[in-house]
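Take a look at chain A:
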Amino acid sequence: MIFNFPFIAVIALIIIGLYAMVFRKNLIKMVIGITIIQSGVNLFLITLGYREGSVAPIFTSLPSGTEIPQGMAFPVPQALTLTSIVIGVAVLALMLSLIIHIYRHYGTLDVRKIGGEK
Partner candidate 1 sequence: MSFIDFLLQHSPALIVAIPLLGAFLTPLISKINNRVRNVFVILIILITTILVMLLASDVFSGNIHTYVFGSQDLTVPLVRILFEVDAMSAFMAIIGSILLLVSVIYSWSFIDENSGLDKYYTLVLLLAAGMFGMMLTGDMFNFFVFLEITSIASCALIAFWTNKGKAVEAAFKYIVISSLAALFILFSIALLYGQYNALNIAVLGSVIQFSYLDKIALVLLIAALAMKAGIVPMHMWLPDAYGRAPASVTIILIGATQASLYGVFRVCFTLYGNTINLSSASIGWIIVLLGLITMLIGVAMALIQSDFKRLIAFSAVAEIGFIFLGIGTGLTLFANNQMFGLIGTTAMSGGIFHIINDSLDVGLLFLVAGAVYYATKETSLDKMGGLARHMKYTTIFFIIGLLAISGIPPMNGFASKLLIYESTFQLNPILSIVAILSSIMLLAVFVKVFHSAFLGPALPKFNGVKEVPKTMLFAMGIIASIIIIFGLFPDLVINNIVDPAVNALINYSDYIREVIPTFTGGF
Partner candidate 2 sequence: MDLAVVSQAALITIIGAIGVTIFGLIFGLFYKGVDRKLSAHMQGRIGPPLKQPFLDVIKLFTKENIVPENAISWVFNFVPLIGLVATISIILYLPIAGFDPLLYNKGDLILILYLLIIPSLSMVIGGFSSGSPYATIGAQREMATMIAYEFPLAIIIISIAWKLSIDGVSNVFSLSSIIAAPIWSTVGPLGFIGFIILLLSLIIVTPAELSKIPFDSPEAETEIAGGLLVEYSGRNLAMFYLTDGVKTIVMASLIVALFFPYNLSPLLGLESYLAFSVDIIFYLIKILLVILFSVTLIRVAIARLKIDQIVYTYWVPITLLSLVGLICIMWDQTIMTNFGLEPLFKMIGLI
């Protein structure tokens, strides 16, 4: 059961994020929603690569006596997560800069008031 906790956390994070995106009316809070979903997905990736009792897959600084592939956490998901985090930061920066522009033009951050294009 205890090993399923990360997966439950993943689902919870994604649903909380979606909730924030659908029901929060502030643009910044929507962006926070996206970030929460992203954390959920990243957590999922990391959890997939974890082996019970394993150490970080840094080849040059392994504790002595580690079995070489089996004792390490699986490295590929960690690489994927790193990439995903980097992309996430770029997207986040872009979204926030757009929000600044939106605030300059509309003077509000309410998602209902910036729409209006039928």
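Regarding candidate selection, all candidates are chains of the complex that A comes from, given by their letters.
We take it that contacts are C-beta pairs under 8 Å (C-beta built on N, C-alpha and C of every residue); 3 or more make two chains touch, one makes a residue touch a chain; residues count from 1.
As the structure is a computational prediction, the values presented were derived from the model and not from experiment.
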item: Complex member in contact with chain A (any copy), out of 1 or 2; value: 1
item: Complex interface listing, chain A residues touching candidate 1; value: 14, 21, 27, 30-31, 34, 37-38, 40-41, 44-45, 48, 76-77, 80, 83-84, 87-88, 90-91, 94-95, 98-99, 101-102, 105-106, 114-115, 117
